[in-house]
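Note that this complex is displayed minus one protein chain, with the remaining chains in position.
Let's look at chain A:
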Amino acid sequence: MKHDRGEGPGGPVLAVEGLWKSYHGAPVLRGIDLSVEAHEVVCLIGASGSGKSTLLRCVNLLETVDDGTIHLDGVEITDVRADPDDVRKRMGIVFQAFNLFPHMTVLDNITLAPRKVHGVARPEAEERARELLDRFGLADKAGAYPDRLSGGQQQRVAIIRALAVRPRLMLLDEVTSALDPELVTEVLGVIRELKAGGMTMILTTHEMGFCREIADTVCFLDGGVLLERGTPEEIFTDPREPRTREFLKSVLDARRI
């Protein structure tokens, strides 16, 4: 399957329809509908436990869904015959905890998937990795092991690692919440760069200010239901749903303490 990463086919990059997911009989996602256009940045917000991470994990096929469909570039990836490895090749996901491989250098972390999954030769893979490291201010860390990096540096490497395979779609799950405030800025800088480069992204965050700045579309999840969807303007200044208003108010109150 060949993909032109710059501009995909006409339709949405990602289309989630009627997605249900339960753990041990307790529904966590309840009929989610979500579509993401090329170059669109979608930000998922919602209380802890509302199912944001679960949604991203389902999209990445790290979880099997109970019902509904997910299409990537018009192809159904929830089809039982679809090859999850092939689907994941086209997506990058970065988790809250960095999950770098501790026994590999930064460079090896980044080039592992290009070399072993995409068949890129080592010199080219390393060249691209160094380019990315350079772009995100980590050129001198190529040979370092993850435990020698600060949290912010580790998280930037994790993002670069996901980027190295030129994904069609990036999924970022609370990539700043394990970081000290002063390290958050540098990671947010990377995400801004990605947006400027036209990357299609879904991200979850508790940084409302950042969400408002970076998102094209904000989705509010409440108890596994996608309750409200709109532009940052709409959601943050004039939310339709009382639950959304309540959530945003509680976040603001928490900030004040």
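Going forward, a contact is a pair of C-beta atoms (placed from the backbone, for glycine too) under 8 Å apart; a residue touches a chain by one contact, two chains touch by 3 or more; residues count from 1.
We take it that contacts and distances are computed from a predicted model.
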Expected UniProt protein name for the omitted chain (select from "NADPH-dependent 2,4-dienoyl-CoA reductase, sulfur reductase", "cysteine desulfurase", "ABC transporter permease" or "histidine kinase") would be "ABC transporter permease"
Across A:L29, A:V120 or A:V165, the one contacting the chain not displayed is A:V165
Quick one: say which of A:A47, A:L62 or A:V251 touches the chain that got left out. A:L62
Who touches the missing chain here, A:R30, A:K52, A:H71 or A:R88? A:R88
For the chain that's not shown, point to the residue among A:A113, A:L149 or A:L172 touching it. A:A113
Touching residues of chain A against the unshown chain: what are they? 60, 62, 84-86, 88-89, 91, 93, 95, 97, 99-103, 112-113, 116-118, 145, 147-148, 161-162, 165
